[in-house]
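Below: one structure, written as structure tokens.
Apart from one protein chain that is not included, each protein chain of the complex appears where it belongs.
Going by the order they are written in, the chains are A and B; count residues from 1 in each one.
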Amino acid sequence: MRRLCLFLSLFLALSMSCWADEQTVIYRLNYNWLQKIDVADGKVLAERAVAGSENSTVEVTEHGVIVRQGNESKVYSKSDLTPIDLAVDSEKVIKSPLEDVKDKFTYQERRHWLIAGTETKIDGYNYWFSGTPQQIFTFGKNKISVLTENNLYIFRTFPKGNLVRKVSLRPIFDWTKWNNFLGVLIVAGCVFTCTSLAKKGKNLFIREIFGLSALDEAVGRATEMGKPVLFVPGVGEVDSTQTMAALSILGYVSDCTADYDIPIIVPNCSPIVMSMAQDIAEHAYIKAGRPDTYVEDYICYISGDQFGFASGTCGMMVREKPAAIFYMGTFLAEALILAETGYSTGAIQIAGTASASQLPFFVASCDYTLIGEELYAASAYLSKDPEQIGSLKGQDVAKAIIMILIILGVISVSLHWTWISCLWTVI
Amino acid sequence: MIVQFYVYPLNWLSDLFNDFYNIVLTFSFILGALSLFDVNGKKIVQQSPGWGYNLVLLISLVITLICGLFIAPPGHLPIDEGTAFDWIFKYLFNPLSGATYSLLAFYIASASFRAFRARSPEATVLLITAFLVMLFRVPLGEHLWHCLPFVGQFDISKFIEDWIMGGFNAAGQRAIMFGASVGLISVSLKILLGIERSYLGGD
Partner (left out) sequence: MIDKLANLDRRWIFVFLAISVILPLIWPLGLPVEISDMTRKYYDIVEKLPEGSYVCMSFDYGPGTKIECHPMAIATLHHLFRKKCKVVSLSLWAEGSMFPREAFAEVAPIYGAKYGEDYLELGYSSGGEAILRGMGEDVRNIFPKDMYGRPLDSFPMMKKVKGWNSFSLVCSWSMGTPGVAEYVRVVAGQYNRPVVAGTTAVTTPEAYPFFNAHQIGSLLGGLRGACEYELLVGIKNGQATRGIESQSSTHFFIAFLIILANIIYFAKRKEE
């Protein structure tokens, strides 16, 4: 709890502090010029005219900006121009606009501008849309101006003095991701709380996961038949959490096979996963006092290509004829090829993956299937470690909170409660 | 990596760690190649049953490596169009991958024949949905549907797209995604905090 408070206070302190940030190019309409301003570290490096002169006219249309000079005209489309920030005096701050894009696919945009502080050196702002000048306001403290859809806005400032400099400040913490951060805090909080409760000895109920309960049965079957066990850790790399979960299950399975003195075969799609699997299996067999049963060549790298891997693994299945096959981890299109080949060998098959597109194939071909989070729950379920079981309960609590939030979200959007539906804004 | 996602001044850490990961991954391919040579080489030396296939594997590995790294016409990269590597990719790798992927069609047919039985009400609902989606998302099915009296006027493909795919399917996919994502956060936290250590292979 103390650590949590310390972390929160540190985070709040950091988030309040700001630093000057580099700014990129701004396009600005200045009288009859379309001007390009390069700004870095709060200083204007260069201002140069892109187009226009004292005799030219600048017109803003829904497609972009048209600069006309005499009989010539040039169009600068929307994609050429970055949304303009308001140029202010260096002492004053304008925060970046928070964009609320309604339907970006029809190029309709809606922006909320947040203006902070009083701009003593700026007389006011004009903006154009569709060629008609409109004045928003002159000064404002934290004034929000909601602009309408389907228009390109070009702002023109009327500085009282000649000084035009831009400083854009933003806080250290990315506030656009606040609801994402809150979500992580909620989930982490649930996991930590339940883990502490479990450590204190509280009995936490976990329902039976049939696929995991059948692991022992499958290894036992292999022992009776005197055949090896095949474990496929999927095609994911080591950075995939599914692969890590699969390797945790491999630890348990290799402990079982080591105890029963039967070899384990682990074909791999990634060299790093292969070396981790070799470590896990070797340690299990050494711990069980059966180092001679461990065959390093059985834990090998097949191919980085999914179909090459599937072909090689199918070949291993047909040649070695394992009695039990486990598919745990990330699987793509090769899932059914593996599962059907495994079925044809007569082995008992247990699969577990969070790749939703492959679950139906595993359900159709395998005897037991761990769906989604059951794969992640496997390590806790198998080890029966109180800490890990606590984290599993924490997961469930977090899911319950998500369910409540979903219901609230549906209600708030249905009743047009926009003040609360911002919680569900996709970042 | 978690902190850099939320804190602006640390965003550069993501690129740095990504570079580290790419370097380690690249070197790990050497490890993979050595494993391939070791395992297959032993089988060739011992002349185990089917050692010819192991020899083919090693030869094709070496040839592809040499073609991809060294063999190129002057002024061209080894992976340019018309090179040996390009030929291997177009006329060996592509057809072989396509052939392996096409096995799925046959396996789906045999799996469907074996597993899709109306054993329970849920299985029956699954079957009916599978029929609707399989039969009426293809031109032949749509054509036959429109030939039916009365019901033929009803737009079945819109019903499938909006209600089945966009409604029931999307809800189910989201549920699995939510569950898997929460599980992912939990497992990641456990790994980061050292609660979960079984993947390391030690006690």
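To be clear about the criterion, contacts are C-beta pairs under 8 Å (C-beta built on N, C-alpha and C of every residue); 3 or more make two chains touch, one makes a residue touch a chain.
The shown structure was predicted, so the numbers you read here are calculated from the model rather than taken from an experiment.
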**Message:** In the whole complex, not just what's shown, which of B:8, B:37, B:51 or B:116 touches the removed chain?
**Reply:** B:116
**Residue of A:231, A:307, A:327 or A:368 touching the missing chain in the full complex** = A:307
**Residue touching the undisplayed chain, where the options are B:25, B:58 or B:84** = B:25
**Message:** Touching residues of subunit A against the unshown chain: what are they?
**Reply:** 63, 77-80, 82, 99, 101, 103-107, 236, 304-307, 330, 332-333, 355-358, 426-427
**Residues from subunit B at the interface with the omitted partner, ascending** = 14-15, 18, 21-22, 25-26, 77, 79-81, 86, 89-90, 93-98, 100-102, 105-106, 108-110, 112-114, 116-119, 127, 130-131, 134-135, 137-143, 157-158, 161, 165-166, 169-170, 173-174, 177
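FYI, only the chains that are shown with their structure count from here on.
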**Whole-Å gap separating subunit A and subunit B, where each centre is the average of the chain's CA atoms** = 19
**Item:** Contacting residues of subunit B [partner subunit A, same complex]
**Value:** 2, 5-9, 21, 24-25, 28-29, 31-32, 35-36, 38-39, 42, 50, 53, 96-97, 100-101, 103-104, 107-108, 110-112, 114-116, 173, 176-180, 182-191, 195-196, 198-202
**Asked** Which subunit A residues qualify as touching subunit B in the complex?
**Response** 14, 19, 21, 170-174, 177, 180-181, 184, 187-188, 191, 195, 237, 239, 241, 244-245, 247-248, 251-252, 270-272, 274-276, 279-284, 297, 300-301, 304-305, 307, 310-311, 315, 319, 333-334, 336-337, 339-340, 354, 356, 359, 361, 364-365, 371-373, 375-377, 379, 383, 387-388, 391-392, 394-395, 398-399, 402
